[in-house]
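Just below is one structure, and these are the notes that go with it.
A single protein chain has been omitted; all remaining protein chains appear in their positions.
By letter and in written order, the chains are A, B, C, D and E; residue numbering begins at 1 in each of them.
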């Protein structure tokens, strides 16, 4: 009888709190978005599942002794986001960017979204009930980098309590890029601009592709050492792929290793979606600022492309500026698609891949600045 | 000279204890069973090897500083059995069970082996020289769950000293299912019952397969949170496979990740096969109780099927009740084989897969009850 | 303004020390050797990259909180080199050795390089400014084993400060085997000896291949328990491959698992290439002694083969003695190539594989002796 | 009977009860959800399965040939 | 304006400045290195690309056939 009572008192029904129930709904929504809507399922599925697991009453899966507690060490130490960045580096082809290096500047301009939303977060402090420290603001701003591992890395260092909301916002908006970007791109460009055809890119040789990651790392060492964990692991992955002599390592880095780490990282991020941390007015602010960051980043990229067009003899289609936010390869595909609407023979995909991967570098650099200035 | 003496004093020959030698023989027996007899080689080979390595005198491979000592953390924290459960979940097709959900009750009945052998362990306390605590008894009972990761997970929480013997018993009896089950199945059924043909199963759609793991998790959250680490990771693996949008994660979970963890888990389980813990009268009790648990579970499954047959208009072949112990997919194959002996046109395999996978859920639920009641 | 100053003070340019800059050059040289010269790229690429990352000022990637700091635990605990050894074991075919077991003695003789360079390191203590402890000397000597994971394992136990230099020397000289060995081989043999054709090897059955790793482990347990971590993991890998019943584990051990660990091990070794530890007169001594170790090992192997030829009715081509240093499979290929120069129909490759894999066992035994005598 | 034994028996009843309750509720829930899904969200996949089974033949024979070849290859050389 | 706000603005200027400086320097370095590499270490690979494109046809059609088959196989059975 006592056992029966103690079993009843250990049921979820008996112990549920409203917050936990609500967070589980959030988890289910993330699963729904991942599975039915195709929103970045590789990340949002494990994140959503982790959110459910970590909010189960009594079980303590995200508390000491539970599996999610141990997996979180991989984020706390930075190991998981850095290994994912290595894998992404191994998957990245810098060829289109090396063929037209000017487009790197588009990847720079689009980072304006990061700093604008950082300012926005600070401005929200004037709203009663909202309180963001400078660290919080920087961690929120990095959503505008449109790069998952970078956002998780920075948030885990500066504002671990907001990590869950920030990661969810970053991946959700990356999935929403095809909805967020086109109206902004159309509003800022004329039909003629969208029709601009670009010169075919030259083929980039193997030596250039091998030298580039080393050069990138070297520049980062000289100018911004705080960005070198991110840029270093990215360059390592890229070098392993480009050099052609360690194919088995490169293949493992971009397949099994990144898959294993993705499962663990997703679950661990989900474990930060607790009611205490998430069910706050702050979270709405984060979601709003994230959307603003993406929009501003897109606009800044397009405007930068228009400015460059003024000074360049070789025409640049301003649509590829939007790809500068990163969100690889989604943003580049969006640029291509919007371009095709105006000119069915205008394939911008490869031209947009340049600013697209430059955006990854740009956000890593911005992350380095934030990590080095804000302590 | 001194060096020569110190080298001699550091040889295994000089330092061997009888217990260590005996445990190595156990290790070799496990290797023999794995390699020559095909007894669950994926687990018993690393377990047997781990047993040998951990009993090497002087070397201290299972002591602080040795590799097996570090690998054991993966069991202590529950990470290894849970990751294996995730991989098993990804490999499991719930289709046959969803097509005929009644067969879930067969998977429930067969768990009677768990609780019967728990009682048996307590009863053995009347034998002088044997002393099992309630925790020990529960850990021994779970052998009857016929599910490796569940047994290891529960034993590591309740009775880590018995872990080695329990894991060895669980995997050995799973390999012996084709010998243990058929006589019991034949004794409890008539020739006519064994000839019963079952209706073809309907095809189960993708949506149902996606919804099922979530529903399973939800029910477990409401009723039995203590089972959610096991059921949650199992459901995660199953969802990753069923949803079809994260194939690369699902493939990694059921291939490289589970392989890596299997090697580590096996070695770490083997490291618990030390002379101190294993060479006790207790171990014989554990082996005997394990066999009883399998036999009772099998019988309970068959009897339950016969009872259900009385009340159901749709015929159920009682042989598939035996598959309820889990031991996937061995027990289902045994049901199929025994059925074919009586009726060469009667293919029970898919019908037996229903209770078979239900048995996995049933043992996880039983594990949850034990973990929640016994502290 | 303050921010700008603090950013400048956090640049690499502001903080660089000469030692760090020099170590980065070393890192780049290793990358160059790996990529352009094909020097053991699987290891030297991550080691070189790790050297660069760990010497970045301010970033602290190899200090507490940095990724390389955490990865180093895998070396400190011995887990990484032992897992690599398991994978190498799974890749090794002992067939040629079992077909002609006498050649094991060639693998024994070639270990003379280890002990000769140990003595050499102690002798260098007479040079003012050089100071090697017995532990240092043993760790340096193991370079002569021509086996990466063994060298890293021993150095991490006996002399972690020298680990970086020792690993670099070991892998570099392994890559240089085609340059180091041929002149020594030619100098010690006559044209007639190099022309000796050897009898075709018998085919070795599966049972012998299964029994061998167990026998090897058993002998090591009896005689030299301190070598059992290395020999045990090697034998485990080999058994998994030979037994044929755990192919999925064996495949994972020799592919994804070894690849993942190789990346981590390489980076972690690189993290020990700090200016403090590397930029010492000692390092030159280590490099010199490493070369001597390889040369003496080669010579000892060849001379042993000539001695055996005196007493054996079945002819042995002394060139295959050089393969006894291990450096699998490079040294065996070198023996084959030098043999072909004298006799274009003389394929020594398979005959050289015997001493070649015996050399791996020989160095593991030598490692066990060193670990057991020197504390 | 010892106290331990009696708590063991209680655990048995509570345990088997919970296992049956849990799996019985799962049966009920599956039945409800399956009929809901089959009625309101039928899988296009299953509806068109019959159709595909007719037209799929050519594809299948090509794939079968290749499959066989690749399997032979993998078994031999893996 | 609060102190926090003003330091936020400073971070914005310093940050965007660094990002632009960094990427602009990367543009310059890429241009320099690319021209150096193309002049002094041209890739044999690229030089002979045109040639290969002519002769490669037979190879390609075989590979295309196999690729197609293997893809079909993998999509179906993975």
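The rule is simple: a residue touches a chain if its C-beta (ideal position, glycine included) is under 8 Å from a C-beta of that chain, and two chains touch if they have at least 3 such contacts.
Keep in mind it's a predicted model, so treat the numbers as computed, not measured.
Student: Any idea which of C:4, C:29, C:130 or C:211 touches the chain not displayed?
Tutor: Considering the complete complex, C:211 is the one touching the chain left out.
Student: Of the residues C:102, C:195, C:306 or C:337, I need the one that contacts the missing chain.
Tutor: For the chain that is not drawn, the touching residue is C:102.
Student: To test your reading of the contact rule: which positions on subunit C touch the chain that is missing from view?
Tutor: Residues of subunit C in contact with the hidden chain: 98, 101-102, 104-105, 107-109, 111-112, 114-116, 118-119, 122-123, 125, 134, 137-138, 203-208, 211-212, 215-216, 219-220, 223-224, 358, 361-362, 365-366, 369-370, 373-374.
Student: Residues of subunit B in contact with the chain that isn't shown?
Tutor: 1, 3-4, 7
Note that in this section only the chains that are shown with their structure count from here on.
Student: Through how few touching steps can subunit B be joined to subunit E?
Tutor: 2
Student: Among the other chains, which touch subunit C and subunit E together?
Tutor: A
Student: Over half of the interface residue numbers used by both subunit A and subunit B, so same, or under half, so different?
Tutor: different
Student: Which chain has its C-alpha centre farthest away from the C-alpha centre of subunit D?
Tutor: Result for the farthest chain: C.
Student: From the mean C-alpha coordinate of subunit C to that of subunit D, what's the distance rounded to whole Å?
Tutor: From the centre of subunit C to the centre of subunit D is 49 Å.
Student: Let me have the rounded angstrom distance from the C-alpha centre of subunit D over to the C-alpha centre of subunit E, please.
Tutor: A distance of 44 Å separates the two centres.
Student: At least two partner chains per residue is the criterion; list those residues in subunit E.
Tutor: 7, 11, 14, 18 - these are the residues of subunit E that touch more than one other chain.
Student: Subunit C: which residues touch two or more other chains?
Tutor: Expected reply: 3, 7, 251, 256.
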